[in-house]
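Here the complex is missing one protein chain, while the rest keep their positions.
As written, the chain order gives the labels A, B and C, with residue 1 at the start of each chain.
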């Protein structure tokens, strides 16, 4: 169990997007609530003003703090003594840039869903702004907050796998196997529309998660990639399937497969790393276990929160072994870690090292580079593209 | 996703037990918080007054609503205009009876951890009191709130399995495989002490969960049982392993195995039902899936929230398929359902039928009968004991 | 890979039963053939003489060595210079006694399917005869020859599990979930007929396997059992489901569940042992792996033939790790071990210790006692029955 001994006032939180009919906004709210470090006090919940107001009522947000636009929210809240300290941005991709910029300019910390923006150029500008601001900027690559993912990262860092040679990462789903965007399915509609999603289809929506995880766990940097992107369904303009070859800075190689048309897959993110001493395997759909196979040894199934596990899963977990934690808990860990970081800043104290694992603006920017280079590789005829 | 369209004020919640060093109290708080239907406003968090006060500070409970005893809390809160509406009782078993009685007498609804009391006699008195009170009395057999458990129950009720013939249920753990109670492990200490736990060791702590689940899913009543109970470790007075034969009112048979010394098992509750048309299999440690095998057909793996699943998992779940939910989410569903029931009472509206699945005082009482009869069977030389 | 360096002439084999339409006879032939230590030269393949002759032709048995009865075969073969050395008996249970006795009296070694006989009295007589004969008598409890089962036995013997406390064994199938015996299904017909099967239904057909495995792996002796036997289907006279409590000579306890009506189960034999140091888990349907969980450690998945595995799976396996072996390979190991034992006798050399693991007449006799005591317990109202 997390040690919650220090009592801090709750952080004042605002939300951009996430009104009625949205999906990920509710996930963020559940995640923010679980560890009780936030109060949701303000919102620009929808560009539709009726929906925005109704959503605010549902969420218990006072009418005078339900705003018609994020610009209004940024200005008004920064003027209040008790204004929000941090805003979470859960709109479709194309609005991230403007919303996040507005918050930063108003001196408000930012939590932003991924991918960071709609274009790499926006991302670069935003990164500059964020870095100059001195404010916290978190990007919710939430899968990196699963306890066993963090443990995997730690095992790699400790050398348990030896030199990494191969990184295989895959993220298949099937919810876009038919053209549901033509039937008013809102989540599908914006994700398949380049105006709202940006240049990446599956690679933006889920490939960025996979890419982030590969680097987060391996501790390696991707130096180049070669991508074959395909829109399989109907008149779709963005990829719904991507096969990508990867090369890493230590000479490791690998592949990344993202798909939203892989029939029978729900949300099957999986990462496998193979070093010259050991290999590991983790699957998001059964996330409480991590398989570790030592060369010349047997396969060990490590279980979240099991007392025998070396190292630091303790901070990232709430329940004893055998009591499964899931997607929300990992997402909540990000929110708790962000609160921990902000509170540490406020009280001039050191932050728990685990809480420093929250992906930031640099990770967001790198995800955008991943998309840009994957698209570039594909357009160029599946040629290698170097990453910075 | 749950439809949260009706906005209700949060329920005013008090807690008995659950101070610093406790385990299940924090689980109840996380569960209560997840769906945002409660405010924790009062507590009698520990019999140690220093610990009680410190715990209250941590939890943001006002000093004047942190009580030295549950009796005080019941009296004082029922006197307040804004007093708690519902109290959750998370003490060791031997205090359940007195605490719950005090709340009921004060007109406060009760949520009580299992087993209901320390003795069957207490349970019977408490049931009488609860029934007479007209108040809600929920018992947190939390495993019954997993979406796939509720789906299993529904499939059985719809006749998908045909006539049930065999019920196999098991609940092995290993955390009591050594005498950790002698090393000041607080959770182990009271659970192995008949003064605090009552007559059941593993059968009280986890066997009652298994027994409840067997009847909850199968829709059958156990008519008799025959138990072989063993304390394997050290000088332990209560069983840490139990093998129990079961017979049901429709002629079905089965067995129940509970163990806290089954090395390598964390919290491996599993239920299997076999009918003359189909069989089902569910495991708590990978709870998002339910296996259904039709006679003469193949095995189907049903996945939580998958659109193809017939029926009503929607209400009991928050996330799309492939985004695993776990122990906390199921526990939170009980809390949400209790809130739904209480709000329905207050607004004179009908309650969602799914929300009516919360185990109540009768289930708590039945669990106590299970313990009593199992102990009786064992003492009598492993003879059949009839249940009411 | 097995070391086959010593070249021995093939053993001369006869078969009783196993003609056209039989099931297990073909399994025995495949098993005998795999390692090439036998020639099938004679047979009394069916009590129907036309079928016997036709079966012999198919199997390449010379017409003059295809016998109308096992009595004829025993006499005629023992008179031949080149007569069979060993006979395998694969008839329904009620013929085992007479057929095996005839062979022993004729000086022919015996391989007999399980259960040993139809009654305990027959088994006792047969055991006396076998022991007096000095001949080899093998009983095909074939599941004990799986490499990972033998490894499990070895780990227990080496103390890796510490003191065994709990033994849970189960063997569910579903092929008798309807009364297929009424539709001329030959395999079902004799197994559900007390005249042919003996007193045990599921407990005789598969429960004996489970019981043998429990003692084989644990190295313990069952001291008493308490059984609840049920015929669920139609007018069936023999149990098709059994829940049995077990007690062992070291104080361990456990349960055995055999069922032939557990819808969705094909042949799901599984054994779990829990000691005070570690626990193990093995499932027949995925037999190349053995799970070993050390108390306070993680779960290890041992893989057949993996170089890292301590000890002697080498002799019992033919293929490298990752190349799955199955049911036939384990069955063949018994046949190879029997050949190894017989060849060792002939050449006055020591036998490989692994080859000594073949179950013998004492195991067959014990299986019959298991059936007798289970039936006795059930008839007596589910009371404890002591085993010898």
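Criterion: contacts are C-beta pairs under 8 Å (C-beta built on N, C-alpha and C of every residue); 3 or more make two chains touch, one makes a residue touch a chain.
Please read these numbers as outputs of a predicted model, since none were measured by experiment.
Peer 1: Which is it among A:133, A:168, A:208 or A:284 that touches the chain not included here?
Peer 2: Only one listed residue reaches the unshown chain, and that is A:168.
Peer 1: Based on the whole complex, identify which of C:119, C:168, C:303 or C:316 touches the chain you can't see.
Peer 2: C:303
Peer 1: With respect to the chain omitted from the figure, which of A:70, A:211, A:257 or A:289 is a touching residue?
Peer 2: Answer from the full complex: A:257 touches the omitted chain.
Peer 1: By the contact criterion defined above, which parts of chain C meet the unshown chain? Give residue numbers in ascending order.
Peer 2: Here the touching residues of chain C are 1, 4-5, 7, 23, 26-27, 30, 33-34, 36, 57-58, 60, 173, 175, 265-268, 284-288, 303, 306, 318-329.
Peer 1: Hey, which chain A residues sit against the chain that's not shown?
Peer 2: Answer for chain A: residues 161, 165-166, 168, 170, 172, 174, 177-178, 226, 228, 230, 232, 241, 243, 245, 247, 253-255, 257, 259, 261-265, 272, 274-281, 291-295, 299, 382, 384 touch the chain left out.
Peer 1: Under the stated touch rule, tell me which residues of chain B contact the chain that is not displayed.
Peer 2: So the residues of chain B touching the missing chain come out as 296-303, 306-309.
Note that in this section only the chains that are shown with their structure count from here on.
Peer 1: Taking each chain's centre as the average of its Cα atoms, which is closest to the average over all protein Cα atoms shown?
Peer 2: Looking at where each chain's C-alpha mean falls, the closest to the middle is B.
Peer 1: Round to the nearest whole Å and give the separation of the Cα centres of chain A and chain C.
Peer 2: The mean C-alpha positions of chain A and chain C differ by 55 Å.
Peer 1: Hey, what residues on chain A touch two or more of the other chains?
Peer 2: In chain A, the residues touching two or more other chains are 303, 306.
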